[in-house]
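To start, the structure under review is shown below, and the notes come after it.
The other protein chains are all here in position, but one chain of the complex has been omitted.
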Amino acid sequence: MSGQRTVAQGTLATPDPPGAGALIEVAGLHVDYGFGQDAVHAVVDVDFSLHRGEVLGLAGESGSGKSTLAYAVTRLLGPPGLITAGQVRFRGSVDMLSATEHELRGLRWNDIAVVLQASMNALNPVSRIGAQFADVLHAHRPRMSRAAMRKRSGELLEMVGIPADRLRSYPHELSGGMRQRVLIAMALALDPAVVIMDEPTTALDVVTQREILQELTALRDRLNFAVLFISHDLSLLVEIADSIAVMYAGRLVELGPAGDVYRAPRHPYSLGLLGSFPPMHGPHKRMQGIPGSPPDLRTPPAGCAFNPRCRYAFDRCDADPHPPLFALGDGRAAACWLQDGTETVPEALAGKTGVRP
Amino acid sequence: MTTTERTGTGRVDGGVPVLEARSLVKYFPVRRARFGVGGSAVHAVEDVTLALPESGITAVVGESGSGKSTLARMLAQLIKPTSGSVLLDGKPAVPGRSYARAVQLVLQDPFESLNPVHSVRYHLARPLQVHGLTGGASLDGLVTELLERVSLTPADEFIAKLPHELSGGQRQRVAIARALAVRPRVLLADEPVSMLDVSIRLGLLNLLADLRDRDGLAVLYVTHDIASARYLADQIAVMYAGQVVESGPAAPLTDEPAHPYTQLLLSAAPDPDRPTPPTLAAQGAPPNLTRPPSGCRFHPRCPHAMTVCTQTAPPAFALTGGHSSACWLHARDLTAAQSQPLQGRGRGGQDDGPQQATAKETPA
Partner (left out) sequence: MPRLLRSPKILTGLFLSVVFAVLAIAGPFLAPYSPDSHASTTIGIAQPPSAAHLLGTTQTQQDVLSQLLVGGRSTVLVALVAGVVATVLAVGFGVAAGYLGGWADDLLSMLANIFLVLPALPLLIVIFGLLGKGGSPNDLLIGFIISATGWAFGARQLRAETLSMRSLDYVDSARIIGERRWRIMAFEILPNLIPVVATSFLFTVIYGVGTYTALSFLGVINTSHWSWGTMLYWAQNAQAAQDVHLEWWWFLPPGLAVGLFGTGLALLNFGIDEYVNPRLRSAGLTGRRARRAGLPRRSRIGMTPVLPTQGAAR
């Protein structure tokens, strides 16, 4: 099977209930900023799928394309974003990329909800919380009565741990953490199947972050929605995600169940990234991050995008094109020439738990 | 009540610390008092005592609003304290040129810390020129040497670049080099890596450690990330609502936190090696600093709060090995009335629920 390109599509998430297909399937997605010669390739050839009740953590640093990917999937990417190739299917039947505005509007919030980065600033400062909930509910359920909307809004607030009487408050009367909870409640207002969250807790302090994530996990257990959780904090994702996808320079470089990726990464970037989080226990050991910095997407390196910083780089890494995602069994995949089946894999990347240089 | 030892951090072998904060207080006025009535202030920093020893790294860990950035800026003499003093080599510090030569500050935002219209060379040459340190060697030579000290090599590649041509990590290195130009003895770093990509943070932290080892710098590392504080620092001071609640050597403090707030922080921080998900013992949010809680500022959220906690602010109790914690739980002779747990709390008890979740967030 050497050199054979295997696309790890639909085989990667943790086992889901039988008969449930993927909620979102992305195949070969390419997203650029700008058009023509100077276009920047922000997302290159990404495949992944999201299943019901699954929490997929999308990890990456600046320039990885993780936010671009999330917005492109929902066609919310602003100008000069442009989807240049690929397929995005919702529930197997709706083609997101050729859907009309009407169809998209029907999908958005009803089936797919989004919580944006620092969205605690997305609340209208001159409008009460209750009114903003009413806006959301009215837009998608125009026949809902005022009383029913108030009841539903109250339920949603209680669901995220805020007393229902806060519906009468203005956003500035709530703390940052509470505002973020309000946004999450709004996202869940119509019982969506998928919630996409882009760094929802990054601007909050550690304790509030932990509280919100605990509530989110409880809600997920109750309502069984899928979550696409985007974060640069890999150690956080390991704790809350079922599976993790690591992105670098616009490409998916590793995919697999969260615990497995943490204990035995198969891609040098994941290995390096995991080695960038100082541990909370154990004797003091000098650690290195990853030398260099993420590439400028206007002038990406030749061959594998990670090769200038990679400890294990060898001749194929800049001679051959960027490696595809190789399926490694057990739901694991890594985009590295070392994992294509023909090379000797260094011990740190061989999938043996606990071996970390 | 026990007589307590006021312990600062980092007083090594009784030597005089290079930089010291004594009982620093800072109130920011919110509304001007009209005719002597009204007027409120944000009690940003309340009675903080901290010492920075030579050749050592002290971390100040806290959330936003804890006062850690204000503390750093007072130590840099950018902000004047409301009361209390800053001592340089044991003598009261006077703001001015000579202070700037001894104490330098590195700020958080790599995109704002360098002037976009000036080259790296200009940024590094200015402090040399302002303080008259250019005698003898050529300016370019000195700038090159600075770039090499922060591992921006080959130096001639960087010397003419403008900030927007550098990555975030490179910009922070230039900011550190600029601070080092005057050969300071103290480097104050306010969240120097928070806005950088994760994979390059360790490089910069290792640089700070090298500066401590090679040049004997006293470093103050302000951060909200306790894991990086544990990695880098010799001593950690934990701040909450403007006060230092716990301080001590890094590893023992994080392995066995003594103050309930530190325990809360450590249980909330991401830790993939944890076998089971954490349970948070406290709820709520940091208090509104214009009307801080009476007594211990953490008592509204603390699962172990007692009556005395609402009455008097606890002093710092000395524990073993230079570790100290400002919490009445360590007091040895409280009366029965004083140690009465508050309603709904108790030693090891759980908090009642999100009743405290109504306090407004305060500006950092």
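The chains carry the letters A and B, assigned in the order they are written, with residues numbered from 1 in each.
Note that in this section contacts are C-beta pairs under 8 Å (C-beta built on N, C-alpha and C of every residue); 3 or more make two chains touch, one makes a residue touch a chain.
Quick caveat: nothing in here was measured; it's all calculated off a predicted structure.
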Out of A:Gly81, A:Gly106 or A:Pro279, the sole contact with the unshown chain comes from A:Gly81
Only one of B:Leu107, B:Val186 or B:Ala218 touches the unshown chain, namely B:Leu107
Contacts from chain B to the absent chain lie at residues 76, 78, 97, 100, 104-105, 107-109, 112-118, 126-127, 130-131, 175, 178, 182
Residues on chain A facing the left-out chain by the touch rule are 27-29, 33-36, 38-39, 45, 71-72, 75-87, 97-98, 101, 104, 108
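Here is the rule we go by: only the chains that are shown with their structure count from here on.
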Chain A to chain B, mean C-alpha position gap in Å, rounds to 32
Seen from chain A, its contact residues with chain B in the complex are 61-62, 161-163, 173-178, 205-211, 214, 217, 232-236, 238-239, 262, 272-273, 276-281, 284, 286-291, 293-294
Chain A partner, complex, touching residues on chain B are 63-64, 167-170, 197-203, 206, 224, 226-228, 230-231, 251, 254-255, 264-274, 277-278, 280, 282-283, 285-286, 354, 357, 359-361
